[in-house]
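All protein chains of the complex are present and in place, except for one that has been dropped.
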């Protein structure tokens, strides 16, 4: 980025300031500027869905130090979603996002030409916007809990050539959410209510199937897993939705002397969170526009 | 990252929780997990210097909205350096960093094997740690100035096969700092003191050489550019330095009944900022260990 | 490839010979073998069509020196196709090929796992097999024309995420064939029959549309371009076709003393050349199996 608070270049147009600058130290510039040629082209293959997934760095330690509630901390999950919403609103061409635990996946439209589809741009804009938002919005969710240090996130980028591949990617993440949440729910019941040590709880669950865990929850803790909050079991899907906003405006009509109040309805796209199944077909049939080729 | 605040998996070892999990929904997992094969290997070529450079996103606007002082805002520059120090301390294998304006370059050791030299890891860890630190430390530098929104940063990665290439890269950035700062210094004098509009100031400077600008500063504003703060003219270099820390400790010596206070001197590596020329040889001769092959 | 005519390793299994070898000079090997880590992973994104296109190197000069007939030399075109057939038969997973002039494109199945989808393998196997075949089969087509020197070919690899993208690629090459052939047909008529110099012919054709060229051919040379050979106008498509081969075999039936001759019909896949339009839908409707997802 050029221009910044060296506001001269900014005020007069960064391009001008730069171009002018170049002429001034022709020797110095020409001697070093060859190093720009070492930058590689990391353009993403056209017509593929672009997924950027981020994960918290060392969030086990981070969760302990900030006393996250186990197995799920609503404040932490809502903060993650708040950051993901900011990413979708600030960046361009994100069609859908999916989050669970300390990870979030962002899906860029397959026709996106944002930043010429450069992989480094997609990755770094996502993780930096997410990371700064995490600290910025922290206090809105962890009111009495001080943020002790700035957290880090890692990111990766993956391309999916077909829409089925992309759906399978999202299904993979949601299946992962389910498996981990079921395990963690039982595990923490055994520790928190039955007084087992973590190692004992782990041993108890060794080799159990999903049905076994459901049974433990039901018979020992009177918990029907299917009644657990959807956000825990399904994670969070972020999609764009059109909402009507009604505002009142004062205008002076022709031939009238007084201003009049009128209602103006404006349609605006908003990022909304859902906690629903995205493995089956129903979700995609309900929101066909998300993955529409020409979206 | 797996484990996070779903602390069960964490407490019992993320690996175990995962492996166990995999056995539970064999159909679901095997059906979707193929999508992992779409992730590309982005390993950096061995034995090259790895540079990650980040830039503020839309920092022209950000600087205006947060009333950065022109042409240089000390608070902003110091905050950038604070973030860069955090990056160097939190991440591994960074040998040196150089910053100016709203950009910072981080140089990883050419032998680094951090995260198997995966480009995406280098980039996203740097920018996310920098971005979260920016918000976290904001209030330490902009005391009375509220942060209005979480800023974004973009990042890129470049490899340099030889030490000379790397030095030339850093020289390129420092030459850029000089050119822009000289321009901006004169430009803002013309606007702030002579009352020119930005367009008039730009016109005035059109086609001028460095000597011309120095002359304007001296004859019209009585400013000797070479007396301007080094931080503005040279930017900021961050290097590791060994410092001795003396602490007092109470111990009970054998055959004594009372505790005694002793002084313990410990050598610790610390990130220190310098504002000096790195284009010439002197700096590299003074700190040969920075680019030592086996560093 | 290891083993080759140092036939010991070959005879006893290349792997064995190598593994044994490794233990013998542990110092020498361990000291240098690190250089293998510099080889980059060039795996192609899964689920994409892989196209390798090759072009003759300096074939303008090659054509002149070997007195190719203008505007089309049947011997040269048939030789190209013979080489392409060899490539399809010797390599794996090629679904279709298209050639014109001195270029040929080979399309590998989108699910192909040949050589782990490594780009370098696809490219080098195609061009080396093509190049050696070109010299090997030369005399079958250029009977009285000696091959003066071994020709070179260059190759490139391109991925197409969707079947429509792939069809458009092939359409692009066929449209290119048409445009060039129409131009060349008129050009050489003007030179060979009307006695224009190449520069005069070029000037004459400057700015003409397809209709103009058709008109020149018809009115001046009594040629209906649509009656020109399909191979010149459409290029050559190579596809796999099942053919029944009937062979006679002598067998001795149970309870019989004499051998009897019986006919055995075997179905075999063969590479056959077509000269037809592949831009429209008809071809793809006629041969749906070529681009079938699970092919």
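As written, the chain order gives the labels A, B and C, with residue 1 at the start of each chain.
Criterion: contacts are C-beta pairs under 8 Å (C-beta built on N, C-alpha and C of every residue); 3 or more make two chains touch, one makes a residue touch a chain.
Predicted model, so just to flag it, every value in this text is computed and none were measured.
Trainee: If I consider the whole complex, including the chain that's not displayed, which of C:141, C:169 or C:225 touches that chain?
Mentor: Candidates C:141, C:169 or C:225; residue touching the omitted chain: C:169.
Trainee: If I consider the whole complex, including the chain that's not displayed, which of C:47, C:81 or C:133 touches that chain?
Mentor: C:133
Trainee: Need a quick check: the contact residues on subunit A for the chain that isn't drawn.
Mentor: Touching the missing chain: residues 37-38, 40-41, 43, 45-47.
Trainee: Spell out, residue by residue, where the missing chain touches subunit C.
Mentor: Given the touch definition above, subunit C has residues 1-12, 14, 16-18, 20-25, 28-29, 31-36, 38-40, 54-60, 62-64, 68-73, 76, 86, 90, 101-103, 119-121, 123-125, 127-137, 147, 149-160, 165, 168-169, 171-172, 175-176, 178-184, 187-188, 191, 198-199, 201-202, 205-210, 279 touching the missing chain.
Trainee: Write the list of subunit B residues that the hidden chain touches.
Mentor: Touch set of subunit B with respect to the missing chain: 45-48, 159-162, 165.
Here is the rule we use: only the chains that are shown with their structure count from here on.
Trainee: Go ahead and align subunit A to its copy subunit C using Cα positions, then give the rotation in degrees, nearest 5.
Mentor: Rotation angle between the two copies comes out at 180 degrees.
Trainee: Note whether the interface between subunit A and subunit B is symmetric in residue numbering, meaning over half of all numbers used appear on both sides, and answer same or different.
Mentor: Mostly same residues: over half of the interface numbers shared.
Trainee: Could you grab the centroid distance between subunit B and subunit C? Build each centroid from C-alpha atoms only and quote it in angstrom.
Mentor: 52
Trainee: How big is the gap, in whole Å, between where the Cα atoms of subunit A centre and where those of subunit B centre?
Mentor: Between these chains, centre-to-centre, one finds 25 Å.
Trainee: Multi-chain contacts in subunit C: which residues touch at least two other chains?
Mentor: 45-47
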